[in-house]
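A short worksheet on the structure shown next.
With one protein chain withheld, the remaining protein chains of the complex are depicted in position.
Should a chain be cited, it is by its letter among A and B, assigned in written order, with residues numbered from 1 in that chain.
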Amino acid sequence: MSGEAIAFYMLAVLAAGSALGCVIATNIVRMALCLLGTLGAVALLYFLMAANFLGVIQLIVYAGGTLILIVFGIMVTSRMYGEKLKPRRSEALIGALVVLALFAGLVAILWRGPWVTVVPTEQPNSVAAIGQALLGTYLVPFELASVLLLAVMIGAAYLAQPAARNGRGTEREE
Amino acid sequence: MGSILRKVAFPIFLIGVAAIIVIAWVPALLYGTVDSMRDDLGRFYKWEPRGEHATLTLDNIRQYLEGSIAGQSAPAAHIRFGRSTAAACTYVLWLLQFRITRDVLAVVGVVGFVSLFAMFAIWWERKVAARMQSRLGPMRVGGWHGWAQSLADGIKLLQKEDIFIAGADPVLFRMAAYVAFIPALGLFIALPFSAAWIARDLDVGLIFILAMYGVGVLGVLIAGWASNNKWSMFGAMREACQMISYEIPLGFALLVPIMTVGTLRLTTIGDLQSGGFQTWLAFRNPFLLAAALIFFIAALASCKRAPFDLPEAESELVAGFHTEYSGFRWALFFFAEYAEMFAAGALAAILFFGAWYSPLPAAWGESWRHGPLWQQALHGVVFSGPLWLIGKGIFFVYVQMWLRWTLPRVRLDQVMYACVQVMLPLAMLVLLANTFWEWQVRDRSVLGTVANLVCTAVGAAAVLAIIGVGLYGFINRRRLVGTQVVKHLPGA
Partner (left out) sequence: MTIGLTHYLILAALLFCCGLFVMTTKRNAVGILIGVELVLNAACLNLVAFSRYRVGTIDGQIAALFIIVLAAAEAAVAIAIFVNYYRMLATIDADKGDELRG
């Protein structure tokens, strides 16, 4: 077994285990911690696939930004000993059945899929290549993404401002 | 006990210094030996450079060391091995050719360095704080200036009861300390101590270190939440606010040197500054100098050091996010903090202040690099090498401590104001100005040279001023401090 295979299986177990942990956990912060495990493992898988830049971006934007935002949101909206929001039995059962069927179907298809693969080549300077692609071929999506981010920034600031616009707003300090 | 410690203190100090100097160049030398051996043998046996046969066998190495292969070159040319020495070295060198051995060594080195550095820094911080307040600081344990204080504290922390509060979330409370500590270790994977001294030379090393800083915050957040304590929670929230806000000017400040050198690989950035003091990036043009300042302030806030230590403001929040922690887990948070402080200093050194090169141009020592062993060792100490980077990093850590015990803590709204309304526009302006500079002014042009010279002069003046003030303080140490201290100062 090559080093790559060992690394892949370890990371795959970590990613899948964390994802299953997300499914099982009832405590919302534990879910976030499990998500951290998945994000980290997927980032390392990117490193394994020689997508270094993407792996680092995954760590810095996802784990260092989005996930902190999520934990922040949890802290504002949940209490440790508040009501436990457990999924309803029936919903969980139906969901599990559907998802398991879907997973079985996907695996069956993927396993037998006649994939035409190429031998992976190492990009000599993938960071520069990504930069050139972003400002060349993908310039329009790149600019659109920046406009979107601006809109999101303004929108999120507007949505989250503590003005009592609604009569039903419960006065609560954050 | 005390007298024994007092007697061993000086030998331990000497051995430590000697060990550091030896460690500074031995691995690089060994790795170089293995690699050149592989090249030599490959040429001899006509191997493919990266083919299957690139793995050396024990016999290959033994023959090579004994000099029984015809046509071989350095290093066995000037290190003659006897039969028994060769047999002993064979196994070591055979192990060293595998990447996994080097990785294991790197991990051991990183863990050892982080824990040693944290212990040293905690003791040092107490001494710095004490001297700034005309106190003595720890003086008893170990004899010479209480050098073993951190060791004693460590032993105390290990055997302390691991308090676990009833209302806390059991899993998260335990995990949080590790989530904070592991990224702090992880960032040393990509942090080069010198060109050869790096666990993994990533082509995205710089962003990797930033990402590790970002992930570390999560541990603090979870620690605050899992403690089920209002003050811990506030501390954690402050930390998250501060960290996320200051990452933006930090990133902008880092873009400036990246734009100038055009790479994210830290070893390349370091190697560009090998030509002596005036080639250090901070002195190349005024905007890089400004970026270095912005980077340092933002890194200060990211490491939650004073004056930005709102997350652990003891006058407001008891102790912030680690209020409920004790024993070893508490120590882990501090190890992480000091590791991040050192990494911030080292990163500042790599990006702006000449990395692992001394102020002397590295080209002057080129002949020493290929000379006999003692010259190689001397080259590793005088011109470049991990000692320089560690020294620079420790200097920046000292500046952080200095600021902590000099400046008052600012309010949270002031922290946010300083970030969003001062630092961020400033960083953007510097980035924009540097863009135009790189675009219009070339390095060899008159303006570029003048700017380089002026910045170098400013930097040299600053360095000389710091050395001068330090010397002045050292010479006049009897006059400047209170009488209590004078009686106990060394040599008094």
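Keep this in mind: a residue touches a chain if its C-beta (ideal position, glycine included) is under 8 Å from a C-beta of that chain, and two chains touch if they have at least 3 such contacts.
Note that this is a predicted model, so its numbers are computed, not measured.
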Contact set of the excluded chain (shown chains only): A
So which bits of subunit A touch the chain we can't see? 2, 4-5, 8, 12, 15-16, 19-20, 22-23, 28, 31-32, 35, 38-39, 42, 45-46, 49-51, 53-54, 57-58, 61-62, 65-66, 69-70, 72-74, 76-78, 83, 85-88, 91-92, 95-96, 98-100, 102-103, 106-107, 110-111, 113, 115-118, 120-121, 123, 126, 129-130, 133-134, 138, 141, 145, 148-149, 152-153, 155-157, 159-160, 162, 166, 168-170, 172, 174
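One rule holds for everything that comes next: only the chains that are shown with their structure count from here on.
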Please work out the Cα centroid separation of subunit A and subunit B, and write it as a whole number of Å. 31
What part of subunit B is in contact with subunit A in the complex they form? 100, 167, 169, 171-172, 175, 179, 202-204, 207-208, 210-215, 217-218, 221-222, 225-226, 228, 233, 236-237, 240, 243-244, 247, 263-264
For the complex, give me every residue of subunit A touching subunit B. 3, 27, 29-30, 32-33, 36, 40, 52-53, 55-57, 59-60, 63-65, 67-69, 71-72, 74-75, 80-81, 125-127
